[in-house]
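A single protein chain has been omitted; all remaining protein chains appear in their positions.
As written, the chain order gives the labels A, B and C, with residue 1 at the start of each chain.
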Amino acid sequence: MNVSTILIILLIGAFATYFSGDKLASKVALLFSLAALGCSIVLLNNYNAGENISLINAWIAQPKISFALNADGLGLAMVLLSAALTPVIIFSSFGNDYKNSKAFYGLILFMAFAMTGTFLASDGLLYYIFWELALIPIYFIALIWGNGDAEERRKAVVKFFIYTLAGSLFMLTAFIYLSQKANGSFLIEDLYKVQLSACEQFWIFLAFFLAYAIKIPIIPFHTWQANVYQKAPTVGTMLLSGIMLKMGLYSVIRWQLPIAPLAAKEYMYIFIALGIAGVIYGSIVALRQNDLKKLLAYSSLAHVGLIAAGSYTLTLDGLRGAVLQMIAHGFVVVGLFFAAEVIFRRFETREIAQLGGIRTQSPKFTSMFLILVLASVALPGTFNFVGEFTVLYSLSQINIWFAVLGGTTIILGAYYMLRMFQHVMLGETNSKVFADVTLNEGISFAVIIAVLLFFGFYPKPITDLITPSLETILQVINKN
Amino acid sequence: MDNILNQIGIENYIFLSVVLFCIGIFGVLYRRNAIIVFMSIEIMLNAVNLLFVAFSTYHQDAQGQVFVFFSMAVAAAEVAVGLAILVSIFRNLGSISIDNLKNLKG
Amino acid sequence: MNTLIAITGLGIFCLLFEILNFRKGIIPFTILGLLGVLALNFCEFGSTESYYNNMITVSKFSTSFSSLFIILTIFLVALSHNFYENHPTKISDFVAIKIFLLAGGVAMVSFGNLAMFFLGIEILSIALYVLAASERLNLKSNEAGMKYFLMGSFASGIILFGICLIYGAMGSFDVVEISEYSLSAELPIWFPIGMVLVTIGMLFKIAAVPFHFWAPDVYQGSPALTTALMSTLAKVVAIATLFKLISGLNFIPSLENQDHLHTFENIIVFISIASMTVGNIMALRQVNVKRMLAFSGISHAGFMLMTFLTVATSAGVLLYYTAAYALAGIAAFSVILYVCKNQDDEDIANFHGLGKTNPLLAAILTASLLSMAGIPIFSGFFAKLFLFNQTIQTGHIALVIVAVINSIISVGYYFKLILAMYSKEPNQERTGKPFLIYAVAIISIALNVALGLFPSLVLDLLN
């Protein structure tokens, strides 16, 4: 049994869901996503037991493209993230009924398939294919099941698609160029081995950066984000912010840095600065957002900025912190968007101005929402603190001012999050009735919160999982 | 028999046919009456035919002259189709000026 | 050779069927016949022999491309059943013409002598003139036919002149002999000029900038089926022929001897860049789908031209690219045929809400557009990939980057159609599920995806 099993399950699941009809679709999708989760956990055990769970088959002879899936700790961690979030996301959507839901859930599973593939692929081209494949489902999910004015949505989504595609096509060019250097092979090992001149590395690095900066997004390439998050159905937003962003960040660590280490070292400061600029900029913009989802979008812009900065430090702490924070952020952001959805289900609006006074109506929901808010402002004891602390620490080792500026996130973050919380939840009882959270909703929240708190106090398992592979990557980076 | 090209150099033939060819091209460019455009195209083809013959004599090789027959036949076929189209246009439009064919554009 | 004969025979049979008043059978019979021919052609694969002292030479190149042509023709014939439902008297003629057109195409890729090459072109072109103008009473169709005819025959004139100059330079029409002479050190200037003239003529046929102006008008004006044929079969034939011409006559080496290779390459680079850019940008603002696809075809011509920078090695890539492109095109056009059956034009508005009324067709059209846009896993992506790979090997990175930017632009208009299908409300109810159209659409897109999953199948044919 090797990692391809997960992919197969998800792919079959996607089709099974589509053919199971609108009635069953959601259940079937949930079933398969859980199966994938179980499978990935089993694989994790096998991996820890030292079994070889990766797979490599020749696919195309000339140029040498192989169907190579390699699961090291890092890859597995990300796979687990997406495998764990997918069921939560699907389950969280049980509250709303989507028209033509068979296609909807099918697409979700297909997207999960593509994203998992991206995390596993260890052949440049295979990776690129998965990378692009992930884009198509979310495009349709946002386009067809999205909300808000149709014309606006169309514009936003098309912009998103073309923009991201533009970025990744340059990455493709870079890959082709690299494969020339690696005499025709796209295998990651061969690409790691390639010796490039500083100039070449610079351009390759830039091409990759374009793709990732748009996907992550790092400012000033983030303009697609807020609109798409707002327009997409919440499930789509969760997929985007919870997992898809992480594709970009993961790729930075897996592909960009090791392939162009010289450039990475040369221009480290610039890219760290960009990331931190994102932190501050995102936080400040978030202060004055009236739409709940938009606010969360900008907060996520801030967080990923910090993660990116962490990974560009090229230190073990930086990378480790980045990965931890990726996972933590994945969970917390899904939780927050779900909270927004829960409110939307009851009040039919996300305008912060029209909300408020929910606490008196549903203390349960308030507490859960509050915990998520606190997690996202990285209160110690939550998983996010572990990640954020590690990243900030690594930044402080590069230059204390990075830590200071990046650290403003704990002030500004608290500012906009609490401000949002106050105006959404607190205050005089709202005139509209807020039905208490249903069991399903409660479960989704509970799972997310449990994860956040558990790893907040005991992140060791994940750290132990990812550290070795990060160390190997660092060796590649520092080889010359 | 002695080669006619000994009196008049091959170059002259080439120039002649090139000139003819260009006349044909200019005809196509400047005339608006479809029939005349056809004829200009015919001039072009015939210029080429002339050159074929010249070359075939020059190379002492019959292939060129054979080719001329091909091209003539093809030209005939072409013109036949062309005229057919022209007729139907005339039926629909009542004119054969190619200036009227500007409905498809943009 | 047998292929060619068989095809011609098939055409004649079609005509006979009309006389024998056996219309019903024509389409099935032709399809079966073509399948037979396909089989025959496969048998010839690998054998390299020449007939009628080198009038026709069968090679891997010719057979593989002819198979592609035959497959495309099968699809087109299948589509024509539904297309000519309303005026059955035409079926036999038009099917027959298509078959002859195919014959012309096969002749073009397997010529061993410039005469054959010229005949092939003319057979193809004349057939196309007829098809373009085939809707007698429709002025658009007439205009399309006329435009195509005038410019086409003009181009033929150029080609003929080119051939003539080549003959003058080499004193022979035989490809083998010419290719031998062309390697000799001293060449009269006429040879390159002749070659260039022929090339220009062919560039016209594949609608490369600046010889592309006819394409949008003709595509738009001619009947949809003919447009399908032009944008798939005709284009593929033309590009393949040009490739064979340039590689077959050792044009590149001869230029190298005279060290004018860079001149030629610059021209190719320029034309291919111009074609992509003009094609894509012009396509952005089109509302008529056929016209849009015409421009996209122009841009694809630009992509295909990139193979001419590495003539020696890129035959396989060209085959793959053309196959991917043509299959996607067939799929797309079969949907267009279905949607615009009884519409007076092919405006994008006709596609509104197709995703709701006919999800399958919508999905197929989407897939084919994605393939043209070069999104994985469709073969269009791999086609572009291999193309870029080839081109980067020769160090034309700038060209590749331009190509990349163009693919980004192209997404713009491909997605306009997808948006129309999925995010607009249906403005008409679409009844009936014509079997053949569905079949063609499904099979062609399936082949397209299959090519994507197993590119080696086609790619290695010619390596």
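Definition applied: contacts are C-beta pairs under 8 Å (C-beta built on N, C-alpha and C of every residue); 3 or more make two chains touch, one makes a residue touch a chain.
By definition in this document, contacts and distances are computed from a predicted model.
Name of the non-displayed chain as stated in its UniProt record, restricted to "NADH dehydrogenase subunit L", "Multiple resistance and pH regulation protein F", "Peptide ABC transporter permease" or "Cytochrome c biogenesis heme-transporting ATPase CcmA": "NADH dehydrogenase subunit L".
Although it is not drawn here, the omitted chain touches the following shown chains in the complete assembly: A, B, C. The chain that is not drawn here is touched, among residues A:57, A:183, A:422 or A:438, by A:422.
Only one of A:287, A:353 or A:450 touches the chain withheld from this view, namely A:287.
Of the candidate positions C:200, C:315, C:436 or C:451, contact with the unshown chain belongs to C:200. Within the complete assembly, C:409 is the residue of C:133, C:354, C:409 or C:451 that touches the hidden chain. For chain B, the residues touching the absent chain in the complete assembly are 25, 28-30, 32, 98-99, 101-106. Those residues of chain C that touch the chain absent from the view are 146-147, 150-151, 154-155, 158, 189, 192-193, 196-197, 200, 204, 210-211, 213-214, 216-217, 260, 263, 266-267, 278, 281-285, 409, 412.
Residues 159, 162-163, 220, 222-224, 226-227, 281, 284-289, 315-317, 320, 357, 359-360, 363, 367, 374, 379-381, 386, 389-390, 392-394, 396-397, 400, 403-404, 407-408, 410-411, 414-415, 418-419, 422, 426-429, 457-460, 463, 467 of chain A touch the missing chain (whole complex, contact as defined above).
Criterion: only the chains that are shown with their structure count from here on.
The touch graph of the protein chains shown is a line. Taking the mean Cα position of each chain as its centre, B sits at the greatest distance from chain A. Chain A and chain C have Cα centroids lying 43 Å from one another.
Distance between chain centres (mean CA atoms), chain B to chain C: 27 Å. Put simply, the C-alpha centre of chain A and that of chain B have 67 angstrom between them.
Multi-chain contact residues of chain B (touching two or more other chains) are absent.
Within chain C, no positions touching two or more other chains are listed. Listing the residues of chain B that touch chain C in their complex gives 14, 21, 24, 28, 34, 37, 41, 44-45, 47-48, 51-52, 55-56, 58-59, 61, 63-64, 66-67, 70-71, 74, 77-78, 81-82, 84-86, 88-89, 91-93, 98, 101, 103-105. Every residue of chain A that touches chain C in the complex is listed here, in rising order: 60-63, 103, 125, 128-129, 132-133, 136, 140, 143-144, 150, 153-154, 158, 161-162, 165-166, 169-170, 172-173, 176-177, 179-180. Only residues 115, 118-119, 122, 125-126, 129-130, 133, 136-137, 139-140, 142-147, 149-150, 153-154, 156-157, 160-161, 163-165, 167-168, 171-173, 216-218, 220-221 of chain C touch chain B when the two sit together in their complex.
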